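I have placed the structure first, in the form of structure tokens, so that the comments after it can refer back to it.
Just one protein chain is left out here, and the rest sit where they should.
A, B, C, D and E are the chain letters, set down in written order, and residue numbers restart from 1 in every chain.
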Amino acid sequence: MTLIAGASLLVVALMLAIGGLLIQDSTGARQVFGWSFLLPNLGSTWNPVTGQFQGWSFIYGTLVTSLVAILIALPMSLGIAIFLAELSPGWLRAPLGTLIELLAAIPSVVYGLWGIFVFLPAVVVRAGAFLSETLGKIPLLQVVFMGQIPSSGASRLAAGLILAIMIIPTITAVSRDVFRAIPMAQREASLALGATQWETITRVLIPYGLSGILGAAILGLGRAVGETMAVTMVIGNSLQGSYSLLLPGYTMSSVIANEFAEAVSTLHSEALIEVALILFGFTLILNGIARLLVWKIGSRTVEEARA
Amino acid sequence: MPRQTLDREFQHLQEEILLLGSMVEQAILDSVSGLKQHDLAIARRVYKGDAAINEKRFAIENAILVLIATQQPMAHDLRFLAAMLEVDTELERIGDYAKGIGKITILLGESNINIPVRELDRMAEVGVGMLHKALSAFINEDSDLARTIPAEDDEVDDLYNRIYHLLVASMISNPALIDHANYLLWVAHNLERTADRATNLCERTVFLATGELMEIETSSEDDELDEI
Amino acid sequence: MPRQTLDREFQHLQEEILLLGSMVEQAILDSVSGLKQHDLAIARRVYKGDAAINEKRFAIENAILVLIATQQPMAHDLRFLAAMLEVDTELERIGDYAKGIGKITILLGESNINIPVRELDRMAEVGVGMLHKALSAFINEDSDLARTIPAEDDEVDDLYNRIYHLLVASMISNPALIDHANYLLWVAHNLERTADRATNLCERTVFLATGELMEIETSSEDDELDEI
Amino acid sequence: MITQARSTLLFTTPIVKGFIQAKKGRQRRRAINFFWLGITGVVTVLALVPLFWIIGYVAVKGAPAINLAFFTELPQGMGSASGGVLNAIEGTVLLTVLSGLFAIPPGLLAAFYAVYHPNTWLGIALRFGADVLSGVPSIVIGLFGYALVVKPAGHFSALAGSIALAVLMLPIIIRTAEEMIKLVPKNLRAGALALGSPEWRAALQVTLPAAISGIMTGFLLGLARVSGETAPLLFTSLGNDRFEIGRLVQAGFRSGQSFPEILYNIIQQPVDSLPLTLYKYTQQPFPAQIQQAWGVALVLIVLILMFNIAARYWVSRQAAKNRG
Amino acid sequence: MQTISSTAGEVTSRELRQPQSPLVTIKGEPLPLTSSKFVLSDLAFYYGKVQALAGISITIPANHITAIIGPSGCGKSTLLRTLNRMNDLIPKTRIEGQVFLDGDDIYSPNVDVVDVRRRVGMVFQRPNPFPMSIYDNVSYGPRLYGVTKRADLDQIVEFSLQQAALWDEVKDKLTQSGMALSGGQQQRLCIARALAVEPDAILMDEPASALDPIATLKIEELMQTLKSSYTIVIVTHNMQQAARVSEFTAFMMIDQNRAGTLVEFGETAQIFTRPKNRQTEDYVTGRFG
Partner (left out) sequence: MQTISSTAGEVTSRELRQPQSPLVTIKGEPLPLTSSKFVLSDLAFYYGKVQALAGISITIPANHITAIIGPSGCGKSTLLRTLNRMNDLIPKTRIEGQVFLDGDDIYSPNVDVVDVRRRVGMVFQRPNPFPMSIYDNVSYGPRLYGVTKRADLDQIVEFSLQQAALWDEVKDKLTQSGMALSGGQQQRLCIARALAVEPDAILMDEPASALDPIATLKIEELMQTLKSSYTIVIVTHNMQQAARVSEFTAFMMIDQNRAGTLVEFGETAQIFTRPKNRQTEDYVTGRFG
């Protein structure tokens, strides 16, 4: 009894310890830079030599790559999940599901490797060129689609696309489970009223599983935000005074991975830890939202079930 | 939302029982009036009409069984159904008495025996009245009413005794009439039994309403013939 | 594993019904032997013994109702229970006949009327025999046996007619005996009704076994008195 | 109440009936149905493209690098095409086993707690903590491992790396084990307790066996997950070209160390791992290292796919057992 | 000498012993062909290679309640689901024979399944309201069929809820979630939802088995009020329930090939008081198996 309570305490302590350590170890940087570290400022500097550190470029990099990833991955994953859960014949279901999930099992370094040598040249470069030709000409969208994609393809777009591929299995697997967890009775109820299968999916199953699907999306987003190695390998790791997707960028995790081991000063490593703290904060917020969603919808159904 | 279906079926059964009751009452009254008027047509009608009473009786019994099988009545509902089964049988038997009187009317034919019309009339009237009241007490489960009815049997018994003595007297005075007098004695007996059976219904009713199984005994019990 | 509980309860009920049957049979036989021997002690015992029969009858009825309420019998089981309810009532009524005979024995007291012993004895014998067979046909649901029994009623009817004529003759020859002769007529009537009621049991049995509701009519129907 | 409803019914019947014109729009509904259902099939196929592309490409590029030496020798230095990645293979195994040892027992215990006390403050905090932990970027966990072990000890080590990986694995184990234990019908536990069994025996003899294959799946998935991780190892186990367990053990015996001492010595070494090696090699300009990187990628993928297939096998076996 | 002559009551029993006529009779009168809702003709059904139903021919009368009873696994649910082609959802199933709905074979190739399902509503074992408001639950079906005007929907919702004897209980909380109702109310909501698409027939697969006795009774009473306007077919493994609610009962069993067959079909009163078939008798009296 005390043993299992102890184990549980350990988990909670771990979480607190991580947050605590990050806060403590970034104290110096915070004292020096204060809130300016977070300022949305494209001309932000990150100069270990002069000791000038501002985080906005990394924050933007992380946000925009994750956003691209989720925008692409969510609809695709939903489509796949629907196919797997609702349409595919029984014999195909398990192998297909396993294949998709295997995407998640490929180590991110391998993604990076494949990205550098195969995906970027073959796909991203072309897509980038196409986008800058088309969307890059449209006034407002220009901001994110201007400039010329590097010949290597290393860019925020590349990172976003790779992330999309990487989080598809996560979102797919969870939302497929969500669909499968929806009682058969819900489908039967709808079909027995004369609904088509698509009507059943859109009007009954998706609303029914909405919280689960949102949870899946947030889980995917969390993955994207925290992903390090693959992104580091394809994003170009450069500080650009631009919001464009087509240009190289930097993310929070990449900068930590690249610089922490060779941090030149205490302030530098403290600044990196502050970046890590921000990343941790993101995680907490996303988890908080996910919990809230699940708890709000979940508790309502529980309450209703009891009533 | 109580068990409307069961209640509806009960309603229906009660109506059927009352219908059977009125068929039987009519049969008794008709049979006596046929006897008084030496009207063989009426007598035959009563005699034949018994088949319809039997039929109704079986139909009701069947309906009760179906209700028990399909509606799983419990507690009071079940006791009421069981009581109805018995009432159903009792009524059919009273129908048989009417039939018997019809038959006697036919057997008497045009014989010129002196029928104690007033007494028989009165017996029929009281007996049928008892039956009628007993049925309504039963349907309404009015145990108070049910308890008062058997007292009327005293009058029936008195009448029976009077008729008996009248007929014995006439047998003695004219032995040739013994056969016919005996027929009339049967008539009186049947009417007396009718009242007895009404008393049975009352006992059922009291049982149903209060859970008391009892015989309501009348005062004449120990010294008269009517209880044989 | 069928419904052993229900089967056990059925078994028990059947035994109770048979017990009631033998109580009633004994009562009839005793009452007649009391009459033959002018034995007032026997007569009184029979008269009082009816209470036990009534009690048993109600106990059985109660057990049947409890069984219906608690065991939800269906189909044949239910029909059998319903039939038992009726058999139960019939047996009790036959008990009443025995009580009536006992009462007449008491009323006759030491009177010196000539009792048609042979005929009454035979009537009792045949009637009780019919009853006995009818009960065993019922318990075994032997519709073939049940169909053969009512034929024996013909003999009972003949005996009744014989007794009737004997008694009427004695009334004519000695009008002072009319009262007592009439008592004896009641005795014969009661025995004749006993046989009739055995016939009722047979009808029930046929119904139970075959689902046919029918009256087994005897040939005497249309020209004799016994059916009044 | 009923009669009232009925009368309203009679009143409304003629007005209401006939709203439904079933035939109307039927063709359109059918077309929409087929179109969208088709789309889902298309995206499913689309999603499989990168999988086969990656695996195929890695297999083609990596196969030439694979030979016996690749598995049995240490790296020969940058630019050399000979030599192998024995250090990384042994390091990966060591890190995986150690992290499993650190994460599985407390993970399992915590899972029981989460199931049996879902609504206590600790239960709620536990599940929230596990959720947050599972979302914390692995690079941050690497930093944590650095601060917790490396900095105080003053050197990188397998221990630090496996602790970081254990932190990564812990929430996976907790959540899968929790789900599996929750799937065990509650009244199985009640059944045992009703026989007078103490709680721990019920958990050990009844609940755990009922959930074991599902829990195994969780273990395997957790192991698969951490064996492909790079980021947390960057600042914890660092990497070690010369790491070779056999040599360390021999050296230990020669200097007369006891077995625990040898073990302790080993886990105090910085170690390499396959993903770490892969990452490092890709940063090199030498074609030989790039070539070997593809080989490492192939080995890594095969290893992890094997873990995954094993896990799936457990799942299907459990499903079969549940049906049985 | 004696004669056995039939008298009262025998009307019923004599007919019962006639060889079963091809037509259904109600209280002894043959049912006119026009009032049969479903006619199944030599129906067989297969799950893959396993035969679940064999040689089932049955005529289900319109505007009455027909119950299907039988031991577990005898194919009651399967049979029920052939009536609105819900079995189509299960892969690798096969049907032989015909199912006529108002005279049309619903398995003939050019039949629109969606329309069949509209005409034949279904209520399931566990109440399965959609996780949306009561109003949306009931209006779900009509909306599918293109009813969009709010006033029309309002009317349909009220009418359907009233028919399902639920209106009075929910009229003040139509926007509340359908799942916030009690089990019995949920089941009535599902009935209202089925009624809203104006079906002719309603199939119910053990509709009360998840409910407590009081809620069960309410559903049973509701069925009684609905039967004048709808044909109701109910599967129940509660024999007493079949006896209570239905007017016709079909008794099914597994034959020697382990496929479900029809053993006896008749008026409920007859099945439960004097079944013709020995197996039926054994089943209803609890002496089976």
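Just so we're on the same page, contacts are C-beta pairs under 8 Å (C-beta built on N, C-alpha and C of every residue); 3 or more make two chains touch, one makes a residue touch a chain.
Not measured: the values here are computed from a predicted model.
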Inset, instruction - Consider the whole complex, including the chain that is not shown, and state which of D:A31, D:A194 or D:A251 touches that chain. - result: D:A194
Legend entry - Residues of chain C (touch criterion as defined above) contacting the omitted chain: 1, 3-5, 51-52, 54-59, 61-62, 65-66, 69-72
Legend entry - Missing-chain contacts mapped onto chain B: 1-3, 6, 72-79, 147, 150-151, 154, 211-219
Legend entry - chain E residues that touch the omitted chain in the full complex: 71-72, 212-215, 217, 237-240, 286, 288-289
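Basically, only the chains that are shown with their structure count from here on.
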Inset, instruction - Give the identifier of the chain nearest to the protein's overall CA centre, each chain being represented by its own CA mean. - result: E
Legend entry - Chain pair with more C-beta contacts, A-D versus A-E: A-D
Inset, instruction - State, to the nearest whole Å, the distance from the C-alpha centre of chain A to the C-alpha centre of chain C. - result: 95
Legend entry - Cα-centroid distance, chain B relative to chain C, in whole angstrom: 20
Inset, instruction - Identify all positions of chain D at which a residue touches two or more other chains, and write them in rising order. - result: 1-2, 22, 29
Legend entry - Touching two or more other chains - residue numbers and ranges from chain A: 194, 196, 199
